[in-house]
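A single protein chain has been omitted from the complex, and every remaining protein chain is retained in its original position.
Showing chain A:
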Amino acid sequence: MRLSLSFIAALFTAAVSAVSTTGNRLLVVLEEDADKQIYSKFLGDLKSRGFDLSFESPKSESLSLFHLGERSYDHIIFFPTKMKGLGPNLTPNILVDFLNAKGNILVTLHSNVAAPTSLVSLLAELDIQLPADRTGLVVDHFNYAADNSSAKAHDVLLLPPPRPARSDVKDFFSTGAGEDDVLAFPRGVGATLGASALLNPVVRAPETAYSYNPKDQVGALTADDLFAAGTQLSLVSAFQARNSARLTLVGAAEMLQDTWFDAEVTASAGGKKKTINREFAKRLSGWTFQELGVLRTNWIEHRLDEPEDPRNNETNPKIYRIKNNVKYTISLSEYSWDSWTAFTVPDNDDIQLEFTMLSPYHRVPLSWDTTRSSDSAAAYTAYFRLPDQHGIFNFRLNYKRPFLSNIDEKNTVSVRHIAHNEWPRSFVISGAWPWIAGVAVTVAGWLAFCLVWMYSAPAKKGVKGEKKTQ
């Protein structure tokens, strides 16, 4: 235990210098070098956070995501390209392999540029549906930037800071943003998300927004032809695979461009407003590249909670007995930009432990354990009594929440039956006393009978003799 702790401490020091928890090799897929200038602030921010950027064109033949079966890059950003596909080095299968190897991907789209087929297939695998090529443009006639060249088209959406949809979800993308701040979403594509639990919309379109094809749906739009509208349109979507690899889809690549970073815009409703695009881009890329919302299990400890038991001091025993009292503690940390901090469960949420064999026998909430927590790690503890059922059980902590990396810890223990010498002895059980007394009486009676039998025969002679002497 001590050894593993020191090992973790060593890891800590290593992690502080690194920027992301999974590495800093970032591949930027750009078609032309000139594009670098458009995104210079965004890319500069990434570089300043410690990422090691390499730029590649999808046409490049030397581009390879894997080298000898290992990832060559830790993260990828796709900026819009004019290419139809992305070439043989970025096929959807390779990208799926990249996700499976815990690589992270940030995909950006533009309504004027057709999404490469490779990315469309990849997104389709994740249950993210895009409108057909160059046919989707999200417009909103109520929330748009009025001072823009496209003031007429209403295609630059001004959105409120993206707050989480539910109260028990941590806010990663809009903290620090004022109520008046807006997020500009220029000329973007909206996607619809399937029911997959791994998908979460980060920015959803306002209820008044809809997606249409500016070429042939100019006049009228029937309900059947509508791709999607309102909050069903996801403008920025997040996907987190089971292995916590992340993929983010940004509907408008333009929102990451320098022009929209800290810009002043005139809202359609009136008044000048500041865009929070720069902060949002930082947070979104930070989340995608495992700088935010990364949870880590430092250690798990379960032990007996029975002071009299001689095995009470054993940590993580392999076997328990039915109806033992046990204590389970888990230490969790959350990574935030550059350091591990104690993970606090959001309000209205609980972290729960299951004790399962085929199905849960117990589901108990864990509570903060102050004695074992520190600034960088939070310990959560639960006490409970094992069920009256022997078998092979799992301490299972399955904590999967939107935007937090998955925690699915399984510690298998055997729960044995009561051994032959662990039952109370018969003389302790008051109900057994009549039977014990019965045994004693029988034994005593038998001995008495034997004594009487053995000593009664000569007595006859004695009686006779006595009579004679008398």
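Keep this in mind: contacts are C-beta pairs under 8 Å (C-beta built on N, C-alpha and C of every residue); 3 or more make two chains touch, one makes a residue touch a chain; residues count from 1.
Throughout what follows, contacts and distances are computed from a predicted model.
Which of the following names does UniProt give to the chain that is not shown: "Rabenosyn-5", "Dynactin subunit 4", "Carbamoyl phosphate synthase small chain, chloroplastic" or "dolichyl-diphosphooligosaccharide--protein glycotransferase"?
"dolichyl-diphosphooligosaccharide--protein glycotransferase"
Which of A:47, A:82, A:242 or A:385 sits in contact with the chain that's absent?
Touching the chain that is not displayed is residue A:242.
Would you mind spotting which of A:50, A:214 or A:391 touches the chain that isn't drawn?
A:391
Among A:60, A:412 or A:442, which one touches the chain that has been omitted from the display?
Of the listed residues, the one touching the omitted chain is A:412.
Taking the full complex into account, find the residue in A:57, A:121 or A:213 that is in contact with the omitted chain.
Answer from the full complex: A:121 touches the omitted chain.
Out of A:64, A:100 or A:374, point to the residue that touches the absent chain in the complete complex.
A:100
What chain A residues would touch the chain not displayed?
92-93, 96, 99-100, 121, 124-127, 129, 132, 165-166, 192-198, 201, 224, 232, 241-243, 245, 319, 357-358, 390-393, 412, 414-417, 419-421
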